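In this view, the complex is presented without one of its protein chains, the others remaining in place.
To keep things simple, chains are lettered A, B and C as they appear, and every chain counts its residues starting from 1.
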Amino acid sequence: MTLTHYLVLAAILFTIGAVGVLVRRNAIVVFMCIELMLNSVNLTLVTFARAGGTLDGQVMAFFVMVVAAAEVVVGLAIIMSIYRTRRSASVDDANLLKY
Amino acid sequence: MIEAPDLSLAALAPLLFVFGAACLGVLVEAFGPRERRHAVQVTLALVGTLGGLVTSLLLAGEREVTAAGALAVDGPAVFLQATITGLGALAILLFAERSLDPARSAFVAAAAVPVGSPRDRELMTAPRVQTEVYPLATFAIGGMMLFVAANDLLIMFVALEVLSLPLYLISGLARRRRLLSQEAAVKYFLLGAFASAFFLYGLALVYGATGSIGLADIRAATTESGSDVLLVLGLALLIVGLMFKASVAPFHAWTPDVYQGAPTPVTAFMAACTKVAAFGAILRLLYVAFGTSEWTWRPLVYGIAIISMVVGAVLALTQTDLKRMLAYSSIAHAGFLLTGVIGLSPDGGGSGLAATMFYLLAYGLTTVGAFAVLTLVRDGDGEASHLSQWAGLARRSPLTAAVMALFLLALAGIPLTSGFTGKFAVFRAAIEDGAWPLVVVAVLASAVAAFFYLRVIVLMYFSEPAEDGPTVAVPGLPTTIVLAVTVTATLVLGIAPGAVLDIAEQAAIFVG
Amino acid sequence: MDTVAADGLLAWSWLLIALPLAGAAVLLLGGRRTDRWGHLLGTGTVVTAFVLGLLCTLQLADAGGRPVSVELWTFIETGSLDVPVGLLFDPLSAVFVLLITGVGALIHIYSIGYMAHDPRRRRFFAYLNLFVAAMLLLVLGDNFVVLYVGWEGVGLASYLLIAFWHERPAAATAAKKAFIMNRVGDVGLALAIFLMFAQLGTVTYDGVFGSVGALAGGTVTAIGLLLLLGACGKSGQFPLQAWLPDAMEGPTPVSALIHAATMVTAGVYLIARSAPIYDETPTARAVVLAVGAITLLIGAIVGCAQDDIKKVLAYSTVSQIGYMFLAVGLGPAGYVAGLAHLLTHGFFKAGLFLGAGSVMHAMNDAVDMRRFGGLASRMRITFVTFGLGYLALIGFPFLSGFYTKDAIIEAAFDRGDGWGYVLGGVAILAAGLTAFYMTRLMLMTFFGRPRWDEGVHPHESPSVMTAPMVLLALGSVLAGYLLVVAFPLEEWLVPVFGRPEAAEHVVAPLVVSALVTVVMLLGVASAWMFVGRREVPVTAPARVSPVVLAARRALYADTVNESLFMRPGQWLTRALVFLDNRGVDGAVNGLAAALGGSSSRLGRTQTGFVRSYALGMLGGAVVVAGALLAVTAG
């Protein structure tokens, strides 16, 4: 099982995440898909770190996690507030602004 | 025993100032007495931003890489940091305006309260106001300053998030039309996160390709190893992430919705500062990291510039909401800015960098001013941003109309306004680089753009006012200051831009 | 003959122009406060001008007719073009000065009576003065540009005077028509000037005539033909004759002065003045001949069928000027004859018009001869003066027309070739026709039973009107004898045209005179046959031969003009207006509309759904990546 496999796996995860963002309606799920994309990046970083024999990649992964966590906080807050108003977490319902 | 990385505090002073103010703001939010909070927060934010402005001005001419090569404090960084802090301070002033809305603020009293609930209705008119916006905004400003100074991709990413997350939040904090505001927040957040994921993946790929994330190292790597697929893909994804922030077509889709939904002061803040920051990062990425493999991305930027100008100008033609129209116009302006980016020779010299930076400054000031005027024209439920409501404004309030007309003419790029100087600078840079077809497209696009700016003037001056038209509120001190500053700047940069152009010229060297 | 700078009185010859011009200015600017004495001022200036002209001519005569030039100021000087404002006072211009000021003065006097009741009399005299000034500029200018200025100046005056009663649509239209058709001619004159400048680099008479010999034949011919076009426009010659009869809408003194005696003869002046050019180009001369011949026939034929007294005289004018063109077209042999006829014609035609005016005055401005008749007894002086003019015109022996017309016909025969006979024949035939229509006019107007409308009480005109008529009548009796026999014009004009070699006559003058007289008498007789013997119907008979019909319709000249130029022009204009609004402007507006449409269509992509935005971004990302890869790969 070479490093390439990890990279490919990461790419696949990233794609899954991206597609998920496109196909899922529930804001939470969409957001989780984005998290998935971030984590696929983490996998990539770590893999490259391993390949390069340095620790940078791994350190970066930690950075990413922290940032992701912050994102979660902000994101959930926003989603919550709109959910409490609309009683729905579907991103398609939020559709007043257009054209 | 690990020796601490070299850290020239002097060079970081602006950042420290702003972030310090932001952190203090959080503490105040937590422990400060509610009734005095607003005043304190405003002062803090202003002190922070202005302090950042002053210090970055003092740093002029500084050229060093510090923080273990993570930060580059060079001409462009300092110039753009000054620009950001300055514009940021103006935006903060707009935030702090309390005399316009009978509800005493543009921001919701309690974001957590569901829209339309009884509590919400009672809070609507309560004197209570939100004060978290000030530390949030200050953090965003800090993030932007970091963004333009970031000398490695990871810092760039972190800065990206630091500037984005607060923006997501404050764009949802409108006091009126909360539904729109919240929707804007959600859209901005989801798409922003999506975009940063792309940026991040790009970062990873570049790291994989070059084994490093320092821009200098990447430059070195690309120069000797040329560019393999990983690197190119990485570059592509990085560009996507940045173009999204700069709201360049085809990554512009969020711009109109968010600009329209967010509270107008926040829109002003985003339109001005975010653009500056994003372009700062773009310039740095393209010219420090990928300057030597310029030929790879040049055609791409060329094309994106055209798309952005055309899409922005054409789409704005049929808008009926002023905020939305300005949003589309900002997309078109992003295109014009890219013509400046094109006009930058590989070594980072050429007049392109200075031109782009000048354009950013001029555009930022004008935009803040335009949105500030927007906040003055109100009817029963907040700002009257629908075009038809502006009919005959010149009769009601000649001064307001005149100021708005000035900003619109500047955005249209009529001589003797800052907009013209900026356009001239970037077009010149592009033609010097032989990109005259791009410039021809640009001038035609700006002709189209001129139409919708003119239409507003026509409405304000040549149409009869509607009887139940909006009222023009008397601006309080903060807004007055903002308008005074922006009007003066728009005229000065149009009539006697020499000095500022000089500064931009001298600042226009990256430390590689 | 080289010119000398003016001295003595001649140095003041510019006053000839300045006086009437000043008169016009005073009357026009003075406004109503000059109403009371305006007409006197107007007349005074012209009379003074006449006296001055006479004195100048005498001084010129003392100097042996040596041409005199008066340089006034520089008009236009740039690059290699130099146009001075200068006057040339030589025998030729002297002749015209006397004619213009002399006849002009008489007609001014006449107008005092004729326009007495017109509230706009002051403006009438102002315009008359303006005309005299312009006409004098025309004949006195020493280069083609100054001539052109006068040329269009008289056009303007004629426009103003034809349209003097402008509330009459007919008058307004006639004036416009006159100006336009003149402008067509003016274009010819202008182009001639351009050509002279292009080829010779000068526009002064001296310069052009001095070096015209060096030019290629084609160029000279072109210049000649273009000048002729101008002459045709001004002199109502074929094919630009249609405006002259309509011009009779103007007050009768105008018809007498401008459209009989002076302005319409400007064409003859132009050709005579340009003799050096025409001497170089037989082709152009031939065309002049053709134009003259055709026109004099047209005029004569149409004149036979008109019932409007002034129209008859107008067509007679057209025809008589045809004679003059014929004459000058003959070259050196004919210049003098043409000019002599021009002068005598000036007298008798002016006299005839004034007579006609007097008649109209008596008949409440009626012009239809079918409603005249039997006026001889009521208006003695008018009848006698008119009669003398009539005799002079039809060339009754030993009256002025007799001398000058015969001279032309002889000159025509003297060409010797077949064309000479053709032209001579045409001229003689026209002489017969002239006799016919003039006799018809006399009969219908002065003889026979009165056919007046009720409420018309003919009366003789006041003496202020009759006096000029008498003088002109004297002129029409004597002028011919004086100009041909007593003080031969030929001698006087030697400095201008040189002394023509005595032509050997192919047909003896006596024979010609006899022939002409016989034909003339035939014409008179046939007029008596057709008109005099029987009762004149008050309304023109409807059922007449096509020939008469054609003659009544002026040989369909207007019909041709309308169907050839007017209608297509209007159609073209309408088409272009449509094209401009729909086509040119439409294209621009269409572009704008297209942009707007694409804007709203493009706006549809902004659906408001986060997920579609995300899709857009993803697509964009793919494109970006693809593009970059493509660049690096390729």
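FYI, a residue touches a chain if its C-beta (ideal position, glycine included) is under 8 Å from a C-beta of that chain, and two chains touch if they have at least 3 such contacts.
Note that in this section contacts and distances are computed from a predicted model.
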Record-based protein name (UniProt) of the chain missing from this complex, from "NADH dehydrogenase subunit M", "Rubrerythrin", "ABC transporter ATP-binding protein" or "Sarcosine oxidase gamma subunit": "NADH dehydrogenase subunit M"
Neighbouring displayed chains - absent chain, whole complex: B, C
Listed residues C:R66, C:R120, C:R378 or C:R552, member touching the removed chain: C:R120
Contact partner of the left-out chain, one of B:L454, B:V472 or B:L491: B:L454
Residue, one of C:V544, C:L572, C:A593 or C:A630, that touches the chain absent here: C:L572
Of C:F75, C:F209, C:Y481 or C:W528, the one touching the omitted chain in the full complex: C:F75
Subunit B residues that touch the omitted chain in the full complex: 409, 412, 414-416, 420-421, 423-425, 427-428, 431-432, 436, 439-440, 443-444, 446-447, 450-451, 454-455, 457-458, 461-463, 496-498, 501-502, 505
Positions on subunit C contacted by the hidden chain, ascending: 28, 32, 73-81, 85, 117-120, 123, 145, 148-149, 151-153, 156, 159, 163, 165-169, 171-173, 175-176, 179-180, 183-184, 186-187, 190-191, 193-195, 197-201, 365, 569, 572-574, 576-577, 580, 584-585, 588
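The criterion applied here is as follows: only the chains that are shown with their structure count from here on.
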Chain contact topology (line, ring, star, complete or other): complete
Interface ranked first by C-beta contact pairs: A-B
Chain centre separation in whole Å, for subunit C relative to subunit B (CA means): 79
Centre-of-Cα separation between subunit B and subunit A, whole angstrom: 25
Subunit C: positions in contact with at least two other chains: 603, 606, 608, 610, 614
Shared-contact residues (touching 2 or more other chains) in subunit B: 186-187, 190, 194, 256-257
Residue numbers on subunit B that touch subunit C, as the complex places them: 186-187, 190-191, 194-195, 198, 227, 229, 232-233, 235-237, 239-240, 244, 250-251, 253-254, 256-257, 295-297, 299-300, 303-304, 311, 314-318, 448, 451
Touch list for subunit C against partner subunit B, complex: 592, 595-596, 598-600, 602-603, 606, 608, 610, 612-614, 616-617, 619-621, 623-625, 627-629, 631-632
Touching residues (chain side subunit A, partner subunit B) in the complex: 7, 14, 17-18, 21, 27, 30-31, 34, 37-38, 40-41, 44-45, 47-48, 51-52, 54, 56-57, 60, 63-64, 67, 70-71, 74-75, 77-79, 81-82, 84-85, 91, 94-98
